[in-house]
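One structure, as structure tokens, below. Some questions next.
The complex appears here minus one protein chain, its other protein chains still in place.
Up next, chain A:
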């Protein structure tokens, strides 16, 4: 379940600036509340960002506390693994939702957030 490509949904997508990228250490994740949703943003060791829904579909585990590599995040509660790219689980769990995320010129995290439920608080 991927939210890409963002450019084809101009009407239903909004951008959120989540603040400076250096609030996330390399190789770790942090959780952000966006539009009433929890989003886990990860900063890979190469500096690129990935964003996924922050709640493990298995038992509600905090995905942002997971251990990552370049491909996957592992939920800390029961070690379910999810692709950082697609959100799909390689361990049989339901997939996580993915978001498009980038760093802008001011080194801020920019999350593209599709309004699938039309409940934007912005």
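To be clear about the criterion, a contact is a pair of C-beta atoms (placed from the backbone, for glycine too) under 8 Å apart; a residue touches a chain by one contact, two chains touch by 3 or more; residues count from 1.
To be clear about the criterion, contacts and distances are computed from a predicted model.
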### Task
One chain of this complex is missing from the view, so tell me which of "Sarcosine oxidase subunit delta", "ABC transporter permease", "Putative sugar phosphotransferase component II B" or "assimilatory sulfite reductase (ferredoxin)" is its UniProt name.
"assimilatory sulfite reductase (ferredoxin)"
### Message
Touch as defined at the start, partner being the missing chain; which of A:49, A:81 or A:101 qualifies?
### Response
A:81
### Residues of chain A in contact with the chain not shown
22-31, 33, 36-38, 40, 45, 54-55, 59-74, 76-77, 81, 90-92
